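Note that this complex is displayed minus one protein chain, with the remaining chains in position.
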Amino acid sequence: MSVPRYWRGIKYHYRLIGSECLSCGKRYYPPRKVCPICHSRNLRDVKLPERGKVLTFTVIRVPPRGYEKYAPYVIAIVELIDGTRVLAQLTDIEPEEVNIGIEVEAVLRKICENGEEGIIQYGIKFRPVFT
Amino acid sequence: MRRVAIAGIGYTKIGELWERSLRDLFVEAALKAMDDAGVDKVEALYVGNMMSGSLQEQEHLGALLASHIGRPGIMATKVEAACASGGMSLHQAYLAVASGLYDMVIAGGVEKMTDKLTPDVTLSLAMADDREYVVYSGATFVGLNALIYRYYMHKFDVKQEDIASFAVYMHENACNTPYAQYRNPIKLEDILRSPFIADPIHLLECAPISDGAAALVITTLDRAKKLTDTPVEIIASSAATDYLSIHERDDILTLRATVVASKEAYGQAKLEPKDIDLLEVHDAFTILGVLALEDLGFAKKGEGYLLVREGEIARDGKIPVNTMGGLKARGHPVGATGIFQVIDATLQLRGEAGKNQISKAETALLQSTGGVGGTVVIHILKRRD
Partner (left out) sequence: MRPSREVGIIGYGVYIPMYRIKGEEISRIWKSSTIPVKEKSIVGPDEDSVTMAIEAAKNALKRAKIDPRDIGSIRIGTESKPYAVKPSATIIAEALGITPVSLAADLEFACKAGTEAFEASIALVGSNMVNYALAIGVDTAQGRPRDALEYTAGCGAAAYILAPKSYETIAYIEGSYSYVTDTPDFWRREGQFYPMHTGRFTGRPAYFKHIVEAAKGLMENLGLKISDFDYVVFHQPNIKFPMTAARILGFKVDQLKPGLLCGEIGNTYAASTLIGLAGILDIAKPSNRILAVSFGSGAGSDAFSIVVQDAIESKRDLAPKVLDYVKRRKYVDYALYAVYRNKIRT
């Protein structure tokens, strides 16, 4: 992603900040300006919890451009403890060790590097809870 | 609203067509359609295409291709709805004629996927989902479907064999489809032994990367009857969207857009699933084929795989599905696929499906899906002779 695009998303990508509808309470990640449930335009930033469970997962073996260095890697839909779902990579775990239902926690890791010259892009991944 | 029908069809072969460019492909399909309809004058052109910007660095396909089919000046535009671009192109053409504003319209689609390497095509296909949060995390289009596939098997306790065999039927049908990308039969063992692209999806459960173009001449039913002995009426045309990303949906195993658009279509045509003779579903992956059977009303949620296991989707089954090979075997030139589905169904309805011809082919329902159900376009076609 280009630098301005990446920079706009830093707060949301580094700190797992989503949106909460002040009218109906539903939470979303990624953030949004209008609630699809109640159509309210009153949404504010909310720091989402950093723990959750794996709802489903897959192993990406044919990666998109820029992610070749990390393949094969696991991506999963994680259901956070407040019910919000996010899609993220799992890390610090082998594909064979992943099961539906395992408990995971958010960590900040490298998402991709734009070659040897470009900026390094960081983002949230989830790893198995270890303590 | 006027009644709308298909007066002519045209299409290229589907495959890795190194010598043909995007414009070569589209011009071939469009001219063939015009010849098939016997018309020289068209007033509007809709071009379904998803990735010309990223793969060919070319936009403005409407004007480009209107000019290259020799008709600069007509109304023309690219229509994009990810993998449903073809279906959406037809929906726009339908509205154009039904509204009375245009009488003779081309609804086409084209995709040229082999111009770039696989990692780039993979990234381009992933544009069907959220680049900044979903693709950013490394998700690929196959991966997103794999998330659904795994969860489906887990929730409904279904074996992979019963979903993967969908592809066996696709290949069986494509053996008799002259323009198909793959004309060889495959066995379930071949599928399950093929490498994983994104577990649990095997290579042979995925539609291929394809080049191809297809086009339809769309006009009023009255006009179509004068031009051809085998007009096919479009008796329903609908479209719906859903949350773009599957993790935002309450039920990731239902493509709500399919449910909503098909309900609308059944309403327009005053029909029910039992009235449909053949289906064209968007089987980019075997799991999507199974989900479509459920979301279109042919099976209960979680039981779609039974229709596959019991062979009901075969040409001689209760509800023949993708009789010319579907996305998996006939091929999937993304922006053209929705139009190819119409070609496949129209050949059946006209009685021109050759060895694939099913005996009762009067009413066909077509599902064109964009992304993982972010957009679904439904058409119902009926033979009118």
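Things worth noting here:
The first chain written gets the first letter, and so on, giving A and B; residue counts start at 1 in each chain.
Keep this in mind: contacts are C-beta pairs under 8 Å (C-beta built on N, C-alpha and C of every residue); 3 or more make two chains touch, one makes a residue touch a chain.
Note that the structure is predicted; figures quoted are calculated from it, not measured.
With respect to the full assembly, the chain omitted from this view is in touch with A.
Interface residues of chain A facing the missing partner chain: 10-11, 14-15, 69-70, 89, 91-92, 107-111, 120, 122, 125, 130-131.
By definition in this document, only the chains that are shown with their structure count from here on.
One finds 31 Å separating the Cα centroids of chain A and chain B. Of all residues in chain B, only 118-120, 122-123, 126, 130-140, 142-143, 146-151, 154, 195-201, 243, 245-248, 252 touch chain A in the complex they form.
Contact residues on chain A toward chain B in their complex (touch as defined above): 1, 5, 9, 12-13, 28-30, 36, 55-68, 70, 73, 75-77, 85-89, 95, 100, 111-112, 121, 123, 125.
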